[in-house]
Structures are given as C-alpha cells and as structure tokens.
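One protein chain omitted, others in place.
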Amino acid sequence: MILRDLAGRLGCEVRGDGAVDVVRVRGIDDAEPGDLTFVSNARYVPRLATTRATAVIVSPDVPTPLPSLLTRNPYLAFARAVEALHPSPRPEAGVHPSAVVDPTAVLGAGVHVGPFAVVGRAARVGARTVLHPHVVIYPGVEIGEDCVLHSGVQVREACRLGSRVVVQNGAVIGSDGFGFAKDDAGRYEKIPQIGIVVIADDVEIGALVAIDRAALGETRIGRGTKIDNLVQVGHSVSIGADTVLAGQVGIAGSTRVGDRVTLAGQVGVAGHLTIGDGVIATAQTGIPSDVKAGQIVSGYPAIDNRGWLKSSAVFAKLPELQRRLRELERRVADLLPGKPPT
Amino acid sequence: MILRDLAGRLGCEVRGDGAVDVVRVRGIDDAEPGDLTFVSNARYVPRLATTRATAVIVSPDVPTPLPSLLTRNPYLAFARAVEALHPSPRPEAGVHPSAVVDPTAVLGAGVHVGPFAVVGRAARVGARTVLHPHVVIYPGVEIGEDCVLHSGVQVREACRLGSRVVVQNGAVIGSDGFGFAKDDAGRYEKIPQIGIVVIADDVEIGALVAIDRAALGETRIGRGTKIDNLVQVGHSVSIGADTVLAGQVGIAGSTRVGDRVTLAGQVGVAGHLTIGDGVIATAQTGIPSDVKAGQIVSGYPAIDNRGWLKSSAVFAKLPELQRRLRELERRVADLLPGKPPT
Partner (left out) sequence: MILRDLAGRLGCEVRGDGAVDVVRVRGIDDAEPGDLTFVSNARYVPRLATTRATAVIVSPDVPTPLPSLLTRNPYLAFARAVEALHPSPRPEAGVHPSAVVDPTAVLGAGVHVGPFAVVGRAARVGARTVLHPHVVIYPGVEIGEDCVLHSGVQVREACRLGSRVVVQNGAVIGSDGFGFAKDDAGRYEKIPQIGIVVIADDVEIGALVAIDRAALGETRIGRGTKIDNLVQVGHSVSIGADTVLAGQVGIAGSTRVGDRVTLAGQVGVAGHLTIGDGVIATAQTGIPSDVKAGQIVSGYPAIDNRGWLKSSAVFAKLPELQRRLRELERRVADLLPGKPPT
C-alpha cells in the first residue's frame, strides 16, 4: 500500500516520501525493505538509525530521515496499520454440514458455523458472528453481531454475549459457580447455580478462561474489558468497563471490580469485595479487602504500592536488621549492667 | 409452590401464612412478590424490613413478619429450595446419532450421550449419566451412575469415576503426569505415566481443571470433595473426603491431602507432603512442608495464620522500624562515643 494512502486510513500525516510502497508491518529489528515499522517507546528511537524498514510510524517530535507516518499515538496507529496491511481472512458465511444446529436456534445473516459446532435449542447468534469448529452453544444462549468464538469455546445455558466479543480457544462461559451448603454431617450439598453470565460489547476473553454463572442473578463483564488467558471469574462477580485482567488472575465470588481497573498477572481477589475504578494491582498481589478508587496496591495482603516497595527493600535486609538489633541490645546491656533486658 | 408444601420437602417449620405461593428463589435485594428469599448471615437481617419477597428462609431466632420457613441451617434449606423450585431440565435418554460410541462400550439405562461425544473401547457409563456434547471418554474408562459431564470434558484411558460426580466444562481427568528422567547429557526423557485417576462418589470438578494420572498406581480424589476451576492436581496425589480446593490451587505430585481440608484460592502445595485433616490454608499460601491436622496456615513459606497476620502487619511498617533502629544506633553511639558500632 502506498504510504500516503495508508496515512489517510490511519489519520496520520506523512513526512518525507509518501509514494513509497509498504507491504508488511514488522518490529524495528526484524524489518526489511518494504516493511513498515513503528516507535512508540523512546528507548527504541536510536534503532531508527539501523532499521532496514522502508517507513516508520513515529511521534512528530522524533527526527528520522525515513518516510514517516506522524501521530501522537504511534502504538494505536501501529495497531490499525496491522489491521490494514494484514486483514485477517474471515471465514465464509454458512453452516458446515457436520454442525448440529437445533431447528429452534436463530442464526443472523452471514453467520459462519464451523465443523462439529453445536448450537442448542432457542439459541440466537447475531449477524456475521463466527463460530469456529467445536464451539458449543448451550440452549437459550444469546450472542450479538460480529463476534468471533474460537474453537473449543463453551457457552453454557442462557448466557448472553454482546456484539464484537472475541473469545479465544477453550474458554468456558457460564460454568456452575462454586456454591455448596454444608449439611449437619459436614458434607457439602450443591447449590444449583441458576443465574447466568452477561458479557457486554467489545469484550475480549482469553484462552482457557473460566467465567462462572451466578447462583442467582448475573455474573457481569463490562463493555470493552479485556481478559487474558487462564483467568478465573467467580459467580456473581461484576466487572466494569475498559478493565484489564492479565493472565491467571483469579476473582472470587460476588466481588465488584470497577471501570478502568488493571489487575496484573496472577493477582488474586477475595470474594464479596469492592475494587474501585482505576485501581491498579501489580503482579501476584493478593487482595483480601476493599480497595478505593485510584489506588495502586501490591503484596499479600495488598498494601499501597509505594509502601510495599519500601517494605520489600527492607525485607531483603531483615537478617542484617536482626543482627544490628541484637548488637544494640548487647551495648545497652553493657550500659545498664544491673538491669537485664526484659 | 405453596409454602407449607415446600416446608415439608425441606424439613422446615412454617411461621406465619403457610398458604402463600412462591415460584422462584431470589437474593434478598432482588426479590419481588412471589419470590422466596433467605437470610443465612446476620448482616442481612436488617434487609428483611425492605425486601419485597413473599417469604423467607430464616433461623428460628430471627424475627420477621414475613411468612417464614424456619431451620437452623438456612443456607442448606436455600440450596434445597433452589433445587425444588428450579429443577434443572435433564437431557433425555439416548445417544445422539452423531456420537461415536465404540461397540464394546457399555452404557447403562437412561444414559444421555450428546452430539460429537466419543466413548472409547470397553468404556462403561453408569445409568442415567449425562455426557454433554463433545465429551471424550478414552478406552477403558469407568463412570458411575447419575454423573454429569459437561461439554469439552476429557477423561483419559482407564480412569474411574464414582457416582453422582459432576464435571464442569473443559476439565481434563487423567492427563499424563509431569515425569521425566534426566539422561547423562542433561536432556529429559519421558517416564510413561501408566497409572490412572480414581474419583470417588459425589465429587465436583470445576471447569478447566487438570488432574494428572499417576506414574504408577493411582491419583485419588475422595468422596464429596469439591474442586473449583483451573485447579492443578499432580500425579499420584491423594486427596481425602469432603475437602475443598478453591480456584487455581495447585498441588504437586505425590502429596497427600486429608479429609475436610480447605485450600483457598491460588494456594500452592509442594510435592511429596502430607497435609493433615481439617487443615485450612488461606488464599495464595505456599506450602513447602508437612502441615499437621487442624492447623490454619498462611503466607509463603506457610506459617501459622495468627503469626502470619501479626508479621504481615509489621511488614507494612518495616521502613519505620528501620528508621527507629538507625536512630537508636545513633543515640547509643552518642552515649558511648569511644566505641563505634560494629
């Protein structure tokens, strides 16, 4: 694609030769002639001197003799350039003859249903949604338009997905919540989980994620929220909009997570809590109690991130502190020979 | 259902008008006329004043003018009320024409086999067990009566499940254990994992759980034990009865976990350990050595919960402690000017 045409599509300005042809997007070190690359991090600016790329997406304040697409958000323009130069082939509309679609299910226009997919009784699948091979849609499920469900995804009975939802392979939406009542003999009796999961528009759900249905009512994932692989969302959890859950995060039942929250990898959140808007929890944080909007927390039990960083630095010196304390005790005892330490 | 009829089924006493009709179970805040709700936690008693529910399950000592079902275990009665008012539709008996059932497999009376399920050579499936779509049963597997295996469950060769076992979507039972021997060049050679997994009656296994088969012998899950989503159980592990493993727990190979143990979310247990009966490990605990029956442990490495809570409180003040120690050293040095601190 001619650079200046791409600029139009991405809403960038051109600096230098807008007539060069770019055919591919590559990282700055791997790029070859014909490639478009990008710099969104100041650390990579020096590599512009050596890259073999034909053109680059940069911020206007980055000087380079290369033909450039200028934008204040190079990372976003990069995302859109990949989309423009590497359009993903959309599976053709139609139902594979091997798929089992219940006669009462309703498929919108242009839906693709792959081999061995199962669409249950009274399920509804919106226009242009793609069900890859081996997707299982239980009865009563509703799925919006332009969704992509990759192979091996399971959506349990009566759950609802909005539009433009992407679900990576093997994810499970609507498995029974983990709810049991103890009888007098100390044995657990299952509480039927009769709620559902409701997923808003523009959500992405990673591979092998498990989102449990509510015992009663709904487990909710808000608009635009992105969930990485192997995350566990317990029953009746409510997650806001534009929130990010990184890989292997776990959220126990009935907790409410706000908008624009970031939980980094392997973070765990206990049940029945409220995590305010904009909270950030660094990797492996364990959250046992409510967190106010805007806080950055770390550690287990989670405390303020700055305090945790300082305490962690001292933790590494604890043996030395212990020695110094012992030495002080000895010296003070010398000063007060008649009074033994208590 | 008329309240007094429900009382009979649940073994509760009626207080107030036993002739009211309840059609649904809902949480105390969401309930509407016609709904039955419950209070199992003293914190929710005040909400009885404002709930719109028609009737409530409560402990006898909770005063309320609402028609009530009285029981000393309201949570258990709630579980049973859900079961009574919201019976889950059981798939009809029969084998879907698309399923592949080996001619040597034996299916009990009333078994349901969904689309694209696979039942291997010489496998046995007990009466009334439900295999949802896309369940894969390898050769030689034995499954008891009244089990429910949700879509995408895989049961590997020769594993055995008891009766009334529920397995949520995508769980894997009997994958190869993680066993390798190092050769002289430092390369790993696979140890064939020829053992099996044996799961007792009334066990529930969450979505995307992995339970490895033993290298030799058996990996065992005891009667009534409940396992939440994304849990990892290593090869040759033995877990007792009525034990609870919360989401994302990991148990390394050959460890023995007792009866009535609770491992909270994301707990990790090293291999070849013994965790006694009734042990509780709080969330994210890492257990590197044996734990005696009845202990409550926390932290990594795991220590007694009360000590951990106290140490964690001090951890948050470590920078302050370090400052105070430094100040003391200075003051003591002032007292002993000739003797520098060591």
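Note that the chains take the letters A and B in the order they are written out, and that residue 1 is the start of every chain.
Note that in this section a contact is a pair of C-beta atoms (placed from the backbone, for glycine too) under 8 Å apart; a residue touches a chain by one contact, two chains touch by 3 or more.
Please read all numbers here as calculations on a predicted model, not as lab measurements.
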Contacting the left-out chain in the complete assembly, out of A:104, A:289 or A:312: A:312
Touch with the omitted chain, as defined above, among B:91, B:110, B:217 or B:276: B:217
Omitted-chain contact residue, chosen from A:112, A:128 or A:150: A:150
Selected residue (touches chain absent from view) among A:204, A:290 or A:304: A:204
Candidates B:20, B:95 or B:332 - the one touching the absent chain: B:332
Chain A residues touching the omitted chain (full complex): 25-27, 30, 73, 75-76, 78-80, 82-83, 86, 88, 96, 98, 114-116, 132-134, 150-152, 166, 168-170, 202, 204, 206-208, 224, 226, 228-230, 242, 244, 246-248, 260, 265-266, 283-284, 299, 312, 315-319, 321-322, 325, 328-329, 332, 335-336, 339, 341-342
Residues in chain B touching the chain absent from view: 98, 100, 116, 118, 134, 136, 138, 152, 154, 156, 170, 172, 175-176, 178-184, 186-192, 194, 208, 210, 212, 215-217, 230, 232, 234, 248, 250, 252, 266, 268, 270, 284, 286, 288, 299-301, 303, 307-308, 310-311, 313-315, 317-318, 321, 324-325, 327-328, 331-332, 335
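The rule is simple: only the chains that are shown with their structure count from here on.
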Averaged-CA centre spacing for the pair chain B and chain A, given as whole angstrom: 25
